[in-house]
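All protein chains but one are shown at their positions in the complex.
In order of appearance the chains are A and B, and numbering begins at 1 in each one.
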Amino acid sequence: MSSLPQFLANGMVFSCIIVLGAIGLSLVYSIADFANFAHGDLMTVGAFGALVGGRYFEGAFPGADVSVFGLPVSFYLALLAGMAVGAVVAVLTERIVYRPMDAGSIELLITSIGVALSYRALVQLQFGAGRRSYDIGRGGPIDFFRETLGIGMTSRSLVIVTLTFVLVVALHLLLQYTTLGRKMRATSDNPSLAKVSGIRTENVVVAMWIIGGALAAAGGVFLGLDTIVRPRMGFDILLVVFAAVILGGIGSVYGAMLGGFVIGMTHELTPVIPLVGVEYDSAVAFILMVIILLVRPSGIMGGEAA
Amino acid sequence: MSAAATLPVVGALNSTERNVLIGLAVFFGLLFVSMLAGVIQPRYLFFLLSLAGMYVLLTMGLNVQWGYAGLINFSVAAFWGIGAYCAALVTASNSPLGLELHPVFGLVAAVVVSALVAVLIGIPTLRLREDYLAIATLGLAEVVRLLILNEEQWTNGSAGVSGIPRLFEGLPFDSVIRNFYVVLGLIVVVYLFLRRVHQSPWGRVLRTIRADEDLAEALGKDTYAFKMQAFVLGSVIMAAAGVFYVHLNLYLGPDDLEPIQTFYVWIAVILGGTGSNRGAMIGGLTVVAILEGTRFLNTAVIPAGVDVAPLRLLFVGLLIILVIRYREEGLLPPQHELVAGGVADEKGGGPDE
Partner (left out) sequence: MSERLEMQIDGADLDKDDPVLEVSGLKKSFGGLVATDDASLQVERATITGMIGPNGAGKSTLFNLISGFYEADEGSVTVNGTEVTGKEPHEIAREGLVRTFQTPRKLEGMTVREAMMVGPQHQTGESVLPLWLSPSSVAEEERRNLERAEELLELFEIDHLATEMATEVSGGQLKLIEMARAILSEPDVLLLDEPVAGVNPTLAKNLAGFIRELNEERDLTFLIIEHDMGFIMELADPIIVLDQGRVLMEADPETVRNDQRVIDAYLGGAE
């Protein structure tokens, strides 16, 4: 079971989580112009939001435990609840903390550390420091994948990969084919120019926080579904998400997708790397990031490193 | 050595400085009274003061990086831990290395290793935008912690290192008093060192870089080299604080390298006054006040069973947000002109002239 195809399958799942985190982080980076160190903890907030949602929806109405792709309907509702919580918390934070500051990107960066600690503290105050789960039966590997590819792929993994794909495609359509998407791209390319050319950047910024927050929350829920839900889950994964954003090129949404995929895969392929123990999976992401900084600091899809 | 140099908070005070001083006096007065009333053991009081001293050192170290040069280091706990582990592994009786050398060698090892790590992390990041260093150091902190936790054959892993010798065994004071004097001595040395390098053309270039790096480059300053120097210097001071800690605490484990330690020091720097060494002193003391204050809350006010850790976390988080928002210059911002050798003072100049 721990063959290369199996690691690749695990890597797919983890990549999805990182991609979702990286997109939001990259959006904030390009439009709000700062490295948001609270983004990991925003993922945690989303995961706990879904935990509460899951409890609420479980058996709340007839059919809530009907299984769709191996997971109960209530889970999908909980996921939506988690994403809503992520979006609301992100927007509120922007309103209450970042927007009134009128500070440079470095001050915002340091403030975001304070925000990160506050998120985690509040989660911990409410839910304790312990580990939790979504209380969904583990469910064995799906026979189809075991027989055809020889890998263990649970329905959870399949749902994570499928839903991430749906979210990413939806974001792509939004960016390419809607007015809001065009405005977002214009603003991220050149905020001052966008402002001058009449784009209400304020609306774009709010939209960006909503999307970034919701996707981060989805990533957090998937991380919780794949492993466990705990207050430090987001902070611990932040480095990997940053590595993905830098690899993809700061500010590039598509770069973030690609970077998230590569970093997520590498992270899960650590057992295959000779001489490196599996306990160093975060270290591998870090080393990869340092190499990128040395070789091509603007990232794969980035423009000129300024 | 004038009194004003060794006790920099004394001197001409403005209202904030007075309030800060009064606040600290009240806090330490309370501690002293609690000691007299028997609530706190005198030994514990001195331990606390030594711990505060260690935070002052850490704060001065971060101040060189963030305060002078504008470098964002989220690896304070790691550099502190590197220093601490170097000292512990080189000197302790149960160290897997089995060297049991004199603490001086621990300090030397700490300085060398921390400087080396600082250079290695500086090379890929210091030529780039300032936020890359922040991200990279966040990663470095995790990697250092993982290495210490997992490389048991070198570090004892999660079991930690004990059997660490005390400092200056030969001197006829109690060990807690000795530690207090040692940290006081360290603070004075570091403070005087930093004061000279800060109020010099070197410090002036760093301040220029912090305000406008392009400008410094345009004037022929090798900003990469300056930033590297500041980063290494700050990291070495942090490592020295770690060395002191292991000889104070006599035990060291990987849990001591929790990232939250880094943010305690950040609080100390931004609260005390970015770029100000006097502020660093206040900041360092404040951190211990926060830690002990919440511990006190835990035992005295909040019913048993409530976890104080998240409250502390929330307090630190909110404090960071509020200080940056409402008082970015901190409580005691730096006030000296950076002109070396007291040249400006001789000419009677000064910001208030």
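Throughout what follows, contacts are C-beta pairs under 8 Å (C-beta built on N, C-alpha and C of every residue); 3 or more make two chains touch, one makes a residue touch a chain.
Keep in mind the model is a prediction, meaning the values are calculated, not measured.
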item: Touch criterion as defined above, residue of B:G81, B:G317 or B:P334 at the omitted chain; value: B:P334
item: Per the touch definition above, residue among B:V197, B:L252, B:A268 or B:L313 touching the missing chain; value: B:V197
item: Chain not shown: contacting residue from B:Q229, B:Q261 or B:T286; value: B:Q229
item: Sole contact to the chain not displayed, among B:G139, B:G234, B:G275 or B:G317; value: B:G275
item: Where the unshown chain meets chain B, residue by residue; value: 196-197, 200-202, 204-205, 207-208, 210-212, 214-223, 226, 229, 233, 275, 333-334, 337-344, 347, 349-351, 353
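Throughout what follows, only the chains that are shown with their structure count from here on.
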item: Length of the line joining the C-alpha centres of chain A and chain B, rounded to whole Å; value: 34
item: In the complex, chain A residues that touch chain B; value: 34-35, 37, 97, 100-101, 103, 105-107, 109-111, 113-122, 124-125, 128-129, 235, 238-239, 242-243, 246, 277, 279-280, 282-283, 285-286, 289-290, 293-294, 297, 305-306
item: For the chain B and chain A complex, residues of the former touching the latter; value: 70, 72, 74, 123-125, 128-132, 134-136, 138-140, 142-143, 146-147, 149-150, 259-260, 263, 266, 270, 307, 309-311, 313-314, 316-321, 324-325, 328
